[in-house]
Structure formats: C-alpha cells, structure tokens
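Heads up, one of the protein chains got dropped from this complex, but the rest are sitting where they should.
Coming up: chain A.
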C-alpha cells in the first residue's frame, strides 16, 4: 500500500496569498477539506492557490497537522494548549480566517474555542472592534434587537 514514491512527484504544491509555495504530503493536504476535491485531479505540476492564507498561517497549519499526537486525549490537549499559547490576537484572527477557509480537521474547533475565550465577558464594542464588525443597525433596529432578548441584556455592564 505504502508506495515509496519520491516526495517531489507525490507532494501537493500550495501557493499562499503572499506568493510562497509549500510542498506538502497528500496525507496532510487531505485534512484541509476545502482543497480535498482538487487534490484528486492534480498532478505534480499543479499548484493550488490559497486565497486568504498567508505563509505564516500555512506554516502553523502544517505544524499542527504534523505535530498533533494521534493517541491519548490528554496529550492532544497539552499539544493544543502549547500550539495556541504564543499566538497574538492578530495572528489568531488570521489563522481563524485561514482555517475557516481551508476547513482544517480539528483546528476549526481549537480556533473557535480560543477565539471564544478572547471575547468572553467583553463588551459589545470590544467584540465589534475585535472582529472589525461595522454596526449596520440603525439605532431603532438595535433597540429592537435588545428588546427581543431583553433578558440577556438585563443588568449587563456596558463596558
């Protein structure tokens, strides 16, 4: 089953938005669900372009997929904690976009959880700023939304 083909003929080339080309094994590439269908039709000359994914993010994604322990859940937890520990909020956001676009196995969950911790217990304005969300409600519409779920806003500090 395991053919020992030379890595260059068997690997998949991925091009990031900042122009770097990465060669990854099919086993790694297949865990990025978005590009999975493209892998089947590709040969060694194919280069798959990844919008929304910068070289830094792809490096981290590959690091995750290659490094994640296969066995014990506790080992996975420790590995994941270490993986997100040194990421700045900016890096996290970029990675969230990249991971969300590529639909990377396991990483979507980890990124969502990590981002949730950053916005938990924060004000609406803080979260808007965090995500770069522009409030497109008119004051009347926003008031109506608050009214609809008034209980959830009851007694919440505005900052």
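Going forward, a residue touches a chain if its C-beta (ideal position, glycine included) is under 8 Å from a C-beta of that chain, and two chains touch if they have at least 3 such contacts; residues count from 1.
As a working rule, contacts and distances are computed from a predicted model.
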Between "F-box domain-containing protein", "Exosome complex component CSL4", "Phosphatidylinositol glycan anchor biosynthesis class U" or "Presenilin", choose the name on the UniProt record of the chain that's been left out. "F-box domain-containing protein"
Which residue among A:72, A:116 or A:140 touches the omitted chain? A:116
In the full complex, which bits of chain A touch the chain not displayed? Write them out. 15, 17-18, 38, 42, 46-49, 51-52, 54, 90, 93, 96-97, 99-101, 108-109, 111-113, 115-117, 119-121, 124, 127-129, 131-137, 142, 145-146, 149, 151-156
